[in-house]
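For this view, one protein chain was removed and the others were kept in their places.
Chain nomenclature is as follows: A and B, assigned in order of appearance, with residue numbering initiated at 1 for each chain independently.
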Amino acid sequence: MQVTNITNQKTASITFLGSKKDRVSSIFRAITSNPKIAFGVSVVTFFVLIAIAAPLLTPYDPNASIVKGSLPPSWAHIFGTTGLGQDIFAQIVYGARVTLMVAFVAAIGSTILQVVMGLSSAYYGGMVDEVLSLIINVFLVLPGLPLTIVLASLASASGANKNEFVIALVLLFTSWSYGARVLRAQTLSLKEREFVAAARATGESSLLIISSEILPNEVSLIASTFVGTFVYAVGAEVALEFLGLGDTSRPSWGVILYWAQNNAALIVGKWWQFVPAGICIALLCAGLTFINFGMDELSNPRLRVERPLRRHLISRKSKAVASR
Amino acid sequence: MTPNLAFSPHRYRPAITFFSLLVVLSIMLAACGGSSSTTTTTSHPTTLHVLSAPGQPNPDLFNSYFTTNQGGDFGAQGLLYEELYFTNLYTGQTSPWLAASYSYSSDLTQLTFHLRPGVKWTDGQPLTSSDVKFTFDLMKQYPALDQNSVWALLKSVDAPDSSTVVFSLVHPQSTALFRLGDQVYIVPKHIWANISGDPAKFTNDKNPIGTGPYKLTSYSTDLITYKVNSDYWGTKPQVQTIQVPSIKDNTTAITEMIQGKLDWMGTGWNPDYNSLYTSKDPQHNKTWFAASNTVMLYLNLQKAPFNNLNVRKAINAAINRNQLPQGVAQYAAVANPTGVIIPTLNAWIAPQYQSMSFTYSASQVGNYMQQAGFKKGSDGFYQNASGKPFTMSVDVVNGWSDWDQDVQFIVNDLNAAGIKATVNSESGFTPYYNAITSGNYDAAISWTNSGPTPYFPYQALLSSANSAPPGKAVVGTNFERWDSTTSNGFSAQTDKLIAQYEASSDSNAQKQAIASLEDIMVSQLPVLPLTVNVYWDEYTTKNWKGWPDANNAYDAGAPYNMPDAANVILHLTPAS
Partner (left out) sequence: MRYLFRRAGFYLIALWAAVTFNFIIPRLMPGDPAEAYIAKLQTQQITRAQIDAIRAEFGVNPHVPIWKQYLDYLNGILHGNLGISTSQFPTPVGDILKQSLPWTIGLVGAALVLSFFIGTLIGILIAWKRGSWYDTAVPPLLTFLSAIPYFWMALGLVYIFGVILNWFPTDSGYDVFNVSPGWSMDFIGSVVQHAILPVITLIIGSLAGWVLIMRNMMVTTLSEDYVLMAEAKGLSERSVMFHYAARNAILPSITSFSIALGLIVSGALLTEIVYNYPGIGYSLYKGVQSDDYALVEGCFLVIALAVIFANFLFELIYVFLDPRVRHGKK
């Protein structure tokens, strides 16, 4: 289960107005000051680097049968081999590309859709809002994973799932509604602010208002939902591949687990077919979640970890009051 | 005034909650201790646990018109309902069953059965010829029941008296004894004539009335139980009870075999069979994988240049068969170039082909391709005369790892020989099957049919009636679309030889027909034999003995072939 920090939408956004240099340095400060974000970003960067550098990290082709059968980890094969004799470490580093790429594309597409739907529905109001809101809510209520499975099996039956972007599309379709709703709520509150009213009064076009007044104030929220969607996409993608609905001939983290399950690796005691892929997925998701939590903390000071001092103040205060 | 009440009762609330949860959990754990999770292996050998194939819950269809492959329950055929005349799938020998004797007319257009006297249905009524006639007529009335297409052979079924049945055939048909006598299971007219609705949907799970050695005691999607029929007309089986569980996948099935919960199953190949299964108890845990049919490389003869015999010869010479049976496909021995399964049907292979091996020669590839008008391009791959590169893809179902592996080897071999080839991994069985039946493929790996003689695979493979014009679906296994337009005139010969076999009751004439078919297989290469498929047969002798195996091959051992599986059960005796 992928958890995003479900907070009240009344969070103050970090505004990124100001010069570009300020923006860059403020982002950098945000990343390094908060331990959660720092951890998360480093984990994600680690995996991205691994994915990019895959050919440098392993001499093996992830699809090639190198040895006979499934061997436990050894110096030649750090993570052991699959039932068909393929090197698991190679499958993990090359598979990282697939997993990351699909999830990334799904997250980007989903975020764009969220922004468009959420912002337009809130800004334009009236009938547009009614209709778009209805669509958002309907998608919200439909159960996500079953719908994803049904769509993915359609893709699989027609052979379309060979193209990894089809899976990204399926994930997009089922993940956009939550973020759209969050953005809509935020936009609704922003719409009433003075600077928006002022811009409207001066006759600026809606599009310009949205892009230059509202959007910049929602960047942190959009970033947060993007990360949340990314986590969901990774989890859902891995789940689909585990069920065999992805392209099982192309190694990715979920496909590794699919073959491990198919070959009953657990019952036979071949834990190395399961553990590395699972740990990578967990680390990646945890890292992304931490980024999200960290960003939440930055925007909502109340969530920050309190120093014990304040607690003592309260109890001293209550004792002082009580003893009167 | 009052200080912090350090001893407020509320303080304990979380503790109380946790404590009560703990209590609940421990009760549950105690319940664990009660019922053990290991099996009660008091192997009182009266019960046989059999699994015909893992994967689905037991369907609710005790309808003898459906094999287990077609969604029927294990035992509906063979255990509840029986055939007229048994043909042993492995040895080809025939023996009386519900019919005591049979006779063909001299021109093989009429097959007469004389029923065994004294056979009763489990409700006490006698078996008569009207039951047999009804069984067949019902298939004519409801074609969905006739999934073996017996009415393609039949003109009519008559019951001149209560113990005689006469089948009038459309053409002379020596295979009618097998197709009508062994493959159709007789149902009682007095019950089935009165069922309401579509007989194809008749679940028949409430006290089905049959002639067979077992009666249905209970049915659930998780477990079927049969008990022996004490009024059975034949020798009483020693297996008193048969239980058929539904097991969700292969690995669970293997685990249950090891734990002693299963005696017999037909689960597909697992490269870890040795470590997983046989080595756990080598004295009792056994497997017997006998050849069942030949796996072929089909080439789409309706697509150029596969209709060119020289191209087919070239591809044939490029593949190294000897390296195919390894790794995940260890069990699959190299086939015989005639496509007849060895060693089971050795007697049918013409002497000159008995020890024939496949050509594997790069120079031969070059010769044939040249004769076909192809030249190697600068990249080392063949091009046709006008410079267009020759490429081909080989279809396989993604996930059938033994065939995945072998197709990869084949593609590697072809590329090494200069023929540009790729693997086309179909995402599932259905799209793959669609592709090969509709001719949307270049080359594909696939099975052929099995049967007690080579006629059955050859007929399905080569009969031009099974072929179809481009775009339409073929039937049988004529995936290569061998007919008058693609066979260079040879399909007329193969059709004639097939008809010759059907028209001769004399086994020598039949062997001759098969031998001539083998000639065409070897010289014309309508398809390229690769390896053999096997019958999946895993069993343990812990509780029961009398199983067929390589040394005592009295029948095919896989539990999913009826009526042979029933035959095996009737041979079992308690191990202790």
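Basically, a contact is a pair of C-beta atoms (placed from the backbone, for glycine too) under 8 Å apart; a residue touches a chain by one contact, two chains touch by 3 or more.
Remember, predicted model here, so these are calculated numbers, not experimental data.
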For the chain not shown, which residue from B:Trp233, B:Tyr433 or B:Phe490 touches it across the whole complex? B:Tyr433
Hidden-chain contact residue, picked from the options A:Leu151, A:Ala168 or A:Leu190: A:Leu151
On chain A, what residues meet the omitted chain? 1-3, 5-8, 36, 134, 137-138, 140-147, 149-151, 153-154, 157-158, 178, 181, 231, 235, 238-239, 242-245, 257, 261, 266-267, 269, 271, 274, 278, 281-283, 285-286, 288-290, 293, 302-303, 305-308, 310-311, 314, 317-318, 321-322
Tell me which stretches of chain B touch the chain missing from the display. 2-5, 8, 10-11, 13-14, 17-18, 21, 28, 31-32, 34-35, 37, 39-40, 49, 55-57, 59-61, 69-71, 142-144, 146-149, 152, 198, 200-201, 203, 218, 220-223, 243, 245-246, 248-249, 252, 261, 428-431, 433-434, 447, 449, 451, 456, 459-460, 475-476
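Quick note on the criterion: only the chains that are shown with their structure count from here on.
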Based only on mean CA positions, could you tell me how far chain A sits from chain B in angstrom? 47
Interface residues, chain A side, partner chain B - complex: 65, 68-69, 83-85, 156-159, 161-162, 244, 247-249, 262-264, 267-268, 318-319, 322-323
Residues of chain B touching chain A in their complex? 1-4, 250-251, 254-255, 270-272, 275-276, 326-328, 398-399, 401, 404-405, 408, 425-428, 430-431
